[in-house]
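What you see is the complex with one protein chain gone and the rest in place.
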Amino acid sequence: MRFVRFPSVVTVGSLVGFVGLWFVASTYHLIPYLPTPIDVVLVFVEHPGPLLSHTLHTLVRGLVGLAFGSALGVLVALFFGWNRYIRAFFMPTVVAAKSIPVLALIPIFILWFGIGEKSIVPFVVVGCFFIVFVISIEAIANVPTVYVWAASAMGASGTQHYTRVILPAIVPGIIGGLRVAAASAFPLTLAAEFLGAQQGLGYYIIKGVALLQVPEMIAGVVGVTALAVAADSAVRLTTGRLTSWSERVVP
Amino acid sequence: MLRPPGVVSWLRRRVNPLFLLGAANLVLLFLLWLGLSESGVVPRLFLPSPAEVLTRFGQVRGELAENTGLTLLRVILGFGLGCGLGLAIALLSGWSRNVQRALEPVVQILKPIPPIAIAPFTLLWFGLGLSGILFLVAWGCFFIVLVDATEAIRNVPKVYGWAASTLGATRLQTYLRVVLPATLPGILGGLRVALVIAFNQALLGEFNSASGGIGEIIIKGYRFNRVDLLFLGVLIMVVLAVVADQVLTYSFRRAVRWAN
Partner (left out) sequence: MSQQQRVKIELSHVSHFFEKDGAPFQVLHDISEQILENEFISIVGPSGCGKSTLLYIVAGFIAPTEGRVLHNSVEVQGPSAQRGVVFQTDAVFPWLTVYKNIEFGLELKRIPKSERDSIVRRFISLVELDGSENLYPKQLSGGMKKRVDVARTFALDPDVLLLDESFGSLDAQTKENLQLELLKLWERDKKTALFVTHDIEEAIFLADRVFVMKRGPGEFTHKAVVPFPRPRSRELKMTAEFQALRHELSAELARA
């Protein structure tokens, strides 16, 4: 018997309550500048044009950065990650990549390359590279030694260890990294656009702040959230079969 | 018996060769920086030399200390607030299914929103200043820890609860004295991620609101084309973040010493 989850009364009630509160708070100006839900919906309905065009800019920048950054991250990790000593050499980079507040790099990129695509895309590339590189290297380091030993006792050569044991074993880990990168690429693009862009959702939202057009701001946030969620789902759905053998539950 | 150790094996036993390799990386990077900037391959406008950065550091030491303190304050307060709330709500949801059901729609709607996107709203609602940045940092930490803690609570072995009840604990006692401690080791991962987010959020907030902090130093360097100042600010952030992560990890592990 399959259990079908119907949302409980409490959940539905809470959702209704949430929307209701929003209406009340906005109509009676309990929270400053809060537009009513209707106002936000109207942005999508009445003048979606600018929103869509800015979304497109963010989408393209994010995708390009994601694609190149992830590809580089995986390649560099695979190329250097198989050897314990090379991994040790890269440790500082990994540590830095894990804890550096990557947003700190935005002004540097803008200074070097100018505003717009020229700085935004490289920044997103670097951001996604760090994410994928770190996660991939860790996946390689975490392959249980017993697998490598078992392969040795079955006559595997050095290359065969890599291609037939390590590579298949790290696939779920790398895909996990790709998902994180996919979900992060668009927020990173957004942050870069806040500081140096004249198109894109970041710019659209900041313009909303300047002109006090809050419904537009909310619409912009909805846009970037949709992009991030869509990207994560896209990776998850297309790679589902590759990770089906793994015991780990990836939410 | 063992042959008398030569110098190499003596050295190998004192210093971990893996550690040396990592250190070599840093040295090489530094030399690369030095070479690129001093030789003029990369114009000074884009890459300050280590000497310049050091000089600038000497000049603005006081201002730096003050701003570092500001940024740290915001990060620590926001981190504490966000993580504390996240853990509390996760525990509350674990205790009562109805609480969990009631909070679910709000959480599911707000969770996917990238914390970065919240920044413009804090400007709107809080204006410039501490509270806006605090909100930004706390928001980012809250959702990460909420998810992580919820998972950790779910992974507490049921047998602990059963054991507690056979020892006479009430449901509340079990929850506070057994489930809560058992959850803690599992949230270190989430806390470390939250810390990175906290630094990012604080920086973002400081970029956009002229309220001091290292973020403002970086923006000043950027706006007035003073690369040395810009790099100085970034370097400080890197050091801060790495040190903060180590401090968090080390002290958390000590506090939860009993876990494996």
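Points worth noting:
Every chain is named by a letter (A and B) in the order it is written, and numbering of its residues begins at 1.
Keep this in mind: contacts are C-beta pairs under 8 Å (C-beta built on N, C-alpha and C of every residue); 3 or more make two chains touch, one makes a residue touch a chain.
Just so we're clear, the structure is a prediction, and the values are computed from it rather than from any experiment.
Residue in contact with the omitted chain (choice from A:Gly20, A:Pro144 or A:Gly240): A:Pro144. Within the set A:Leu52, A:Met154 or A:Ala210, the residue that contacts the chain not displayed is A:Met154. Note on the undisplayed chain: of the listed residues A:Gly20, A:Pro48, A:Gly114 or A:Pro168, the one touching it is A:Pro168.
Against the chain not displayed here, chain A makes contact via residues 144, 146-147, 149-156, 160, 164-165, 168-169, 171, 244-247.
Note that only the chains that are shown with their structure count from here on.
Per-chain Cα centroids separate chain A from chain B by 18 Å.
Against chain A, in their complex, chain B makes its touches with residues 17-19, 21-26, 29, 46, 98, 101-106, 109, 112-121, 123-125, 195-196, 199-200, 202-204, 207-208, 218-219, 221-222, 225, 227, 230-231, 233-234, 237-238, 241-242, 244-245.
Chain contact summary for the complex, chain A toward chain B: residues 8, 10-11, 13-15, 18, 31-33, 84-85, 88-93, 95-96, 98-108, 110-112, 184, 186-188, 190-191, 194-195, 205-206, 208-209, 212, 214, 217, 220-221, 224-225, 228-229.
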